[in-house]
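The complex is shown incomplete by one protein chain, all other protein chains being positioned as in the whole.
Note that the chains are named A, B and C in the order they appear, and that numbering of residues resets to 1 at the start of each chain.
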Amino acid sequence: MSDVTPTSKPDQPEDRSSFVADVTGVGRIDWRSNILIPALAILSALVVGAIFIALGDLDTLRLWGSDPGRALSETFGTLGDAYGALFRGALGGINPISETLTRAAPLILAGLAVAVGFQAGLFNIGANGQMLIGGMFALVVGFQFDLPLLIHIPLAIVAAFIGGALWGAIPGYLRAKTGAHEVITTIMLNFIALRLVDYLLTVKFFQLEGRNDPVSKSVLDSARYPKLIEFINPRYRVHLGIIIAILVAVGVWWLLYRSTIGFEFRAVGANPDGARYAGMNVVFLYVAVMAVAGGLAGLAGGDQVVGTLGRATSGFSGVIGFDAIALALLGRSHPFGVVAAGLLFGGLAAGGQAMQATTNVGIDIVQVIQALIIVFIAAPALIKAIFRVRAEAESAQVSQGWAT
Amino acid sequence: MKLELKGITKRFPGVVANDHVDLEIETGEILCLLGENGAGKSTLMNILYGLYSADEGDIVIDGKVQNFAGPGDAIAAGIGMVHQHFMLVPVFTVAENVVLGVEPMRSAGILDLDEARRDVEAISNQYNLAVDPNAVIEELPVGIQQRVEIIKVLFRDAEILVFDEPTAVLTPQEVDEFFKIVDKLKQDGKGIIFITHKLKEVLEIADRIAVLRRGAVVGTADPATATESGLAEMMVGRPVDLMVHKAPSHPGEAVLSVSDLTVMNIQGRKAVDGVSFEVRRNEIVGIAGVQGNGQTELVEALTGLREVAGGTVLIQGEDHTDSNPRQIHNAGVAHVPEDRQRSGLILGFTLTENFVLDSYHAVPFSEGIKMDWKASREEANRLIEEFDVRTPSSEIPASNLSGGNQQKVIVAREFGRQVDLVIASQPTRGVDVGSIEFIHERIVSERDAGSAVLIVSTELDEVMALSDRILVMFDGRIVAEKRPEETTNAELGLYMAGAS
Amino acid sequence: GGDDTAETTTAEDGGLICEVTDVGGVDDKGFNASAWAGAQRAAADFGAEAKVLESQAETDYEVNLNSFIDDDCDLIVTVGFLLGDATQTAANANPEESFTIVDFAYDEGVIENNNVKGLVFNTDEAAFLAGYAAAAVTETGVVGTFGGINIPPVTIFMDGFVRGVRYYNSEKGTDVQVLGWDPDTQEGSFTNNFESLDDGRAFAQSLVDEGADIVMPVAGPVGLGSAALASELGTFSIVGVDVDGFEADSNNAGVYLTSVLKRIDNAVYAASDDALNGSFDGSLYIGTLENEGVGIAPFHDKADMVSSELQAELDQLQADIISGAVDIKS
Partner (left out) sequence: MGNVTAVMTRPTDSRSPAELRRSRVLAIVYLVLALLVLWAFGFGSEGSATFVISRPGDAIRVGDISVPGAGLAFVVAAVLAFLGARQWMAGFGSKTNLVLAIGLGLVALSFLAWAADGASFSLVGLLQEAIKRAVPITFGAVSGLLCERTGIINIGIEGMLLGGAFTGAIVGSTLGATAAMIAAALVGGLLALLLAVLTVKYRVDQIIAGVVINIFVLGLTSFYTSQFLVANPALNNAPIMRAFGIPLLADIPLIGPVLFDQNIFVYAMYLLVAITTFTLFRTRWGLRTRAVGEKPRAADTVGINVYRTKYRNVIIGGLVAGFGGAYFTIGSVGRFDENMTAGRGFIGLAAMIFGRWHPVGAVSAALVFGLADSLQVKLGILDTPIPSEFLAMAPYLVTIVVVAGLVGRSRPPSDYTAYVKE
């Protein structure tokens, strides 16, 4: 952050994008707000999450009345097992790390889709729908053409981007031309994309030959993202997707902070009137932003279809598109923040899977912990109050209401 | 009633806004408070009104120390305030705004708006403050909005009334009108604290004058003996030249030619109605008028921000009717917009980013789609230097600058390149005398360097001082064209009010 | 499941039965639950342990399967066509492991080591009976059905049901109408989800508005919403699917005319038995009326609606279907 304390006058609009300042390449990084606070936030979330886990264990709860001592040790036993499994499942070995990375890839890409929207003042809740359409585009390229790997994979990636971009451009266009709010239109387009995929999976062209199930044809091997460490053990799933995700994040960073288009995106996000005054074409920018955002989500869909799954089924995007909102918020809409948040959430997902496999604690608790992490990171004042940390962290302001 | 402020101190992060301020006022007198931008006048008044709490010091009324937890307490103690930025709810009616917080009621929580309307009418008759209680605030001109603010204060039975820069937005006639009201209030035994940057007004109306600088009272003056330049020096701490010095103009060929221009406002009504004029090289043309008579729409149409409904705009002979802002920028036009925070700046962006806001797409600031931040930063530092923008670095957000310095950033950006036409709206709004002096100088030197300059301002003094030619706008039309040396403020004021 | 948690049923080291659910989860009141019931029953009877892993998303199938392969399960039960690919891959990579998959049949030669037992069910045979019974007892002359998603495991119920009604019409010269499904165009009424119980209510209401007094929801837990409406209105009955609604949905037991049973539990039980006792083979299992893999549930509270003649006709029809004398596909 800067050396000058912001003096926001009461009659001036709040400075909502102060975090942008430290990424244009200037200013020093404050380790307290960028490392200490997030670490403490995760710690706090785990502690509060533990309370919810304990409350979910009825038998032990009953024990508190009769034998508090044993109840205490059982509670701690359960928690230790659960968090131990969570941690081992995320980081405890090659396979857990491979799983974490596999899961992080689509999260990062979808998170970027939401983050780019935020940077341009648009709230893209539609990552899920964009993923679905992007994935279907990649799917068709993946099973329809028989090409050499070096052409086929890039082609599938481009197709995924285009599919998502087309779907994303619709709300952008509607917002720019009719004022229809993107929050509404993206939500509706999610539902529509979901049904559309359901329908397409009943069409012979897409369906797996010889079956009537809503399962698509499989992507040809030449279009599948190669697994990275298959040579160690064929089970290690981590594939090209994570590399693509990180490269794309760098690309998005470059686009946002080093290119004229990114300057325009950020300008229109921070102040559309100012952007118009500066000669930017706001209508075009809204469409462009949403197309880029949609394209990024499309890549996440592509990662699922030609990366992890190799085919499409009903609702293959899962809830990644919604987790993406949390990720973008957590990463403060900065591409590198999103990468970090994506790795964190990927780890939680992989660890949660391991936790359900080895303990009695349901996997849904992971979602609760995710929500808690976001709360604590979004409200640094809370962390500062609890741990008495001195840091200049400010609460992130990424959205701007409904301002049209 | 006697009100005393004793040792009031208020600190904001990095600033001491008030530094042990002592001040007193009694009912039946008018105290004028002067001070440059950021001197702490509004802060002091907000403390008095219970909006801010002081870090140190006491508010004493008739010998009793008060403890204001909020404006509610201040109101109860007989203090009323008309804020620098009006505190009216734009979508509410006059009556609703007046009674907000002390609503008359039919029964259990149900509003009695008829009663509210009658109350408003009663007060407006008593003090000659004509307003329609059913009118919606956002549709009223600022002059009337101010009357609503005054009625609001009177409705709460205030004994001491604070006016924070009330005349900044009024026509000379409205100012006269306002002074009559203030005088009547004084006759009725109210005490008045009056804040303004216009030294002439101070000498006209004050009973006592106090001057603030950097949060502290630096002196008091007697209006009978004080002079404008004396007060200005006391405010800024150095001698200020209040005159604009410029040589007579020798206009060249027309750079901007507007003929029969018609523009609609947001509601779809004609805001600019068949306006024609020219601005020539080496000439400053000033457009005077009360806010809301079509100047905003005119400038937006000229700069490509608003659709033209009829007529043509030529810039250096080329047709730029309905060109977009980029094309107009590229045609050599600089634009200082009316509302710096809404459109002139992106507050969250750094100064560097703001300095290249409208030229980022061209060499040297970018090549293809790659931004050149190094070149941009160099430009930023050059402009900061040349235009004396007070900032610790070019990499802090524009929101961290004071209003005057924010305005300088815009002026620097727009005047910092070679242009043929300058369009400046309210170039010195809310800026203190020191910065005004500087901006006026720059405008004149633009003219002398060969640009055509169009100034739109609601400050008559500014228009009179800068312009080589003055156009008065009323209700979307140009109703008068005068040279400054052949007219007076009073005459222009009549035109601005619709006389023809 | 009836145990305290749906996680494990512990026993000494008598073996291990493992289930990987599809995204519906183990408490889906549908095939995941049914398979789990079979696995648990087998574990209890043979002194083995049963374990389940729920899949949250498509991407979990592979991981869950691998996790069980590491656990050295005696049998891995996978549920639903979505797991077809993953099970195939796992089976081919682990020839020593035994698998069984519910609602899925592989083509010849796909499974290299013959170590996957497909479990499929001719539910249309049973639904045909239910349709016949519904046509016989309807008072309004209108019955209805709706599905979750337009996919074969769902529509096979609807096909059988509609054809059963048509058969009744052709036998008796009646004109009982079926709303909500047309076996010829394969289009009809679908909630497009297996979650919203409120949809179950709305779709049933809509059929009742058009005069239906018997409704067969084929949408997993969504049907519970229809049953809730039936018990509120008291004007129509429900034909349950998969399991006997009278027992499974005890809150609304009285509204079930009958249920089209698909004994996934029995099939899984049998496969577990084979696996634990060393007689596992990879042949396809087809549940039919004949082997009691499918059937219709008793009429329970609605028995008074069913005359003894009708019961006799149903018994005869069942025999004819088994013998092939009645063609349920037309």
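Assorted remarks:
Basically, a contact is a pair of C-beta atoms (placed from the backbone, for glycine too) under 8 Å apart; a residue touches a chain by one contact, two chains touch by 3 or more.
This one's a predicted model, so the numbers in the text were calculated from it and none came from an experiment.
Note that the absent chain touches A, B, C when the full complex is taken as a whole. Looking at C:Phe81, C:Phe99, C:Phe203 or C:Tyr256, the residue that reaches the missing chain in the full complex is C:Phe203.
When the omitted chain is restored, the residue from B:Ile8, B:Ile25, B:Leu48 or B:Met81 that touches it is B:Met81. Contact between subunit B and the absent chain runs through residues 12, 46, 49, 51-53, 70-73, 75, 81, 83, 86-92, 96-97, 100-103, 105, 109-111, 152, 264, 268, 307, 309. The set of subunit C residues touching the chain not shown comprises 1, 3-6, 25-27, 144, 146, 150, 179-180, 182, 185, 187-190, 192-193, 195-203, 205-210, 221, 224-225, 228-229, 232, 250-251.
Looking at subunit A, the residues touching the absent chain are 8, 10-11, 13-14, 16, 52, 56-58, 123, 125, 174, 178-181, 183-185, 187-189, 191-192, 195-196, 198-199, 202, 322, 325-326, 329, 362, 364-372, 374-375, 378-379, 381-382, 395-404.
Going forward, only the chains that are shown with their structure count from here on.
Spacing of subunit A relative to subunit C, judged by their CA centroids, is 37 angstrom.
One inter-chain figure worth recording: subunit A and subunit B are separated by 45 Å, centre to centre, where each centre is the mean of the chain's CA atoms. Chain centres here are Cα averages; for subunit B and subunit C they lie 75 Å apart. The set of subunit A residues that touch two or more partner chains is empty. Multi-chain contact residues of subunit B (touching two or more other chains) are absent. Chain contact summary for the complex, subunit C toward subunit A: residues 4-5, 7, 53-54, 56-60, 62-64, 66-67, 81-82, 84-85, 93, 107, 149-153, 192. By the touch rule above, subunit A contacts subunit B in their complex via residues 2-9, 11-13, 15-18, 20-21, 24-27, 258-263, 266-267, 270-271, 273-281. The touching residues of subunit B, counted against subunit A in their complex, run 12-15, 84-85, 303-305, 324-326, 328-329, 335, 337, 341-350, 352-353, 357-358, 360-361, 366, 369-371, 373, 392-393, 395-397, 399-400, 403.
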